[in-house]
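Worksheet: one structure, shown below.
All protein chains of the complex are present and in place, except for one that has been dropped.
Chain lettering (A and B) follows the sequence in which the chains are written, and residue indices restart at 1 in each chain.
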Amino acid sequence: MRDVAVVGFAQSRQRRRTDGTTNGVEMLVPIFADVMAGLGIDKGDIGFWCSGSSDYLAGRAFSFISAIDAIGPVPPINESHVEADAAWALYEAWIKLQTGEVDTALVYGFGKSSAGDLRRALALQLDPYTLAPLWPDSVAIAGLQARLGIDSGAWSERAMAEVAVRSRRDAETNPYAQLTGSKDVDELLAEPYLADPLRKHDCAPITDGAAVIVLAAEDRARDFVEHPAWITGIAHAVDSAHLGARDLQASASTVAAARAAGIDGVEVAELHTPFTHQELLLRSELGFSDAVRITPSGGALAGNPMFAAGLVRIGEAAAHILSGSAGRTLAHATSGPALQQNLVCVMEGRDR
Amino acid sequence: MKQPAAVLGTGQTHHKAKRPDVSMAGLCREAIDRAMADAQVGWDDIDAVVVGKAPDFFEGVMMPELFLADALGAVGKPLLRVHTAGSVGGSTAIVAASLVQAGVHDRVLAVAWEKQSESNAMWALSIPIPFNMPVNAGAGGYFAPHVRSYIRRSGAPEHIGAIVAAKDRRNGAINPYAHLRQPDITVESVQASQMLWDPIRYDETCPSSDGACAVVIGSAEAARSVQRPGWIHATAMRSEPTTYAGRDQVNPRAGRDAAAALWKQAGITDPLSEIDAAEIYVPFSWFEPMWLETLGFVPEGQGWKLTESGATALGGELPINASGGVLSSNPIGASGMLRFAEAAMQVMDRAGDHQVDGARKALGHAYGGGSQFFAMWVVGSEQPE
Partner (left out) sequence: MTVVEPLTAPIELSFDYTRSLGSTLGRFMTGLAGRTITGARCSDGRVYVPPVEYDPQTGAAVAEFVAVADVGSVLSWTWAGQPMPGQPLDHPFAWALIKLDGADTAMLHALDVDSPDAVTTGMRVRARWVTEPVGHIRDIACFEPDSVPAAEWPPGGDVEPVTMVTTPVALQVQHSASIQETRYLIGLEQGKLIGQRCPVCRKVYIPPRGACPVDGVPTEEEVELPDRGIVTTFCIVNVPFYGQKIKPPYVCAYILLDGADIAFLHLILDCPAEDVRMGMRVQAVWRPREEWEPALQNITHFRPTDEADADYDSFKEHL
């Protein structure tokens, strides 16, 4: 495999509501400028472009078409798009770099969740014959998953609240985070249920946002930054769509991706968990010791820009390497109902 | 670095206006099962699945590959969903190829599909966007003015479009999977059909189809167990904005740049003599001569002469769309992959009645959006050096 690294990362401030268009241009223009200025490059230095977004979120077909105005793709660019979180766009870009056709790639994701009713829209990811016609919303699906673990003793409402407390406290030092706070566990547990057994703090907020990552191979990466975040393993997998047939207290696809990526020795793990119990589930599945710092950015619970939040995890995990503050980090991204599809990306720094 | 990759097998559905006999999963599996049989592989042999489809509004399912994961045999494997507008079928095949070329996987299944009869494509594509004036032109209305520009620019005579339409529909009649099958169509009958979007006539427009296409792409090692695989010699993708000041909308630069990169990668200097068969995305007949120029088969302004000469018919110098092309079958998300698969079938000598004799190198081409997304590949009967 070719050595490929994350060399640049920028994200928009995560907000409950922005006033831009659903094609993301207003969020993308400044972060493209940020990431390119940081690396001292312009669009001509990028060999491949790949984005992640959703037509259903934007409410119009081909929403990604207008998004490329933010690039100014003249002359034409080598470009692709996934209808998924941009973490999967990063995977496609990583693959493109592995073919040797290009040495640099720029990956971006964007979503304006505030434009629609996200909980209802996500019901359209479910089986269109036997489930979607009932419109089970995304919080309901998460609530069913959370209850299974509570009933089995795998986690508890208190442990879930502890995740929320830590996430919001960590987010205090994340200038891009949407939610911060210092309430303690008992205060959170005194709040009413949003969807028993979930309280509001158990659920990621609705967020508008965008993120961008630049990848580079080998010497190009070393030219850009002092400490490239070398991707030592990246893999993803999908689980069954049949919620009633799948073990919702496990995440076979995360385990498979982690095994393929090789997660030993990670110091920091940015987990993409839109619900508190999903962090507890993944920590258990990944077998992390207490020494692994979990989601120090605050994670999706502090700001969840759909179709970018997984890419943000990779950016946040890479940032520790880029800054030299950690030697080996992991990022996880998820997509689909109840953690159906999962990606794991492990990065490390190396002495020059 | 880049590993060799080859098409091991292809499959497609019987394309029809409506396929009320199958579910979405059933439609995909009809193509997949044929591709896997053609490639002589089983589910355990498949390392990853790549899915392509145009807008989710067509079927009213958000990211339908998620609910289809089980039927597509993707559970426990990597599943990737590509969406690059009308070029998506081509892009999907290219992404699948790159998974093998990157050395990550040995055998990848790619499937592209559209079940347009679940809704109404015209509805899905013309949902009124506030503050935007409806174009008031319908499906062909976007492209017809650019066809007029081409005619003005090239001086092409009026009957060129009809030649293409008659040829592609007659080709479709010998393709058992084609949606429209019109063996008796003639240039005269096309010219007698209703003028819809002047200068485009009814018989010069593509149908709206339910359908799917699948390909299995494998490494050199995997290709060893296949008789006559379709080797991937080059792939290219380019995008540009729908419109910008000074954009050439007849002969878009993204298409020219993609073609130039493609021929260079394939080591082709004279595509007209070196390519034996081409499957080009022609949803309206006039796009054949237009794309012949964009692709560099002939100089600008000369595409219509090649079409008029009969060179693009079966038996001609450069048979274009021997399968019948998009003018005969148009399951939007799958249409691009059908072009890529049909090109592979030609060099694999598996195209049946529409086989181009002795085809050794073939082009698959797709485009989408407002002629702004391009995806292409060259496949050959020999492993490239």
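Heads up, the rule we're going with is that a contact is a pair of C-beta atoms (placed from the backbone, for glycine too) under 8 Å apart; a residue touches a chain by one contact, two chains touch by 3 or more.
Computed from a predicted model, the values in this text were never measured in an experiment.
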Sole residue of A:V35, A:C50, A:V102 or A:A146 that reaches the chain not shown, by the stated touch rule: A:A146
Of A:L131, A:I234 or A:L322, the residue in touch with the unshown chain: A:L131
Contact footprint on subunit A, counting only the chain that is left out: 19-23, 25-26, 29, 32, 43, 56-60, 66, 68-74, 114-117, 119-121, 124, 127-137, 139-140, 142-148, 151, 193-198, 240, 242-245, 248
Where the missing chain touches subunit B, by residue: 18-26, 29, 43, 57, 59-60, 70-71, 73, 75, 115, 117-120, 122-124, 126-141, 144-149, 152-153, 194-200, 202, 241-246, 248-250
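We take it that only the chains that are shown with their structure count from here on.
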Rounded Å distance between subunit A and subunit B, as computed from the means of their C-alpha atoms: 33
Residue numbers on subunit B that touch subunit A, as the complex places them: 1-2, 23-24, 53-57, 59-64, 66-70, 74-85, 91, 95, 98-99, 101-104, 124-125, 127, 129, 236-242, 244, 247, 252-254, 257-258, 369, 372-373
Residue ranges of subunit A touching subunit B (in the complex, touch as defined): 1-2, 49, 54-56, 59-62, 64-66, 68-69, 73-84, 88, 91-92, 95-96, 98-101, 121-122, 124-129, 132, 235-242, 252-253, 256, 335-337, 340-341
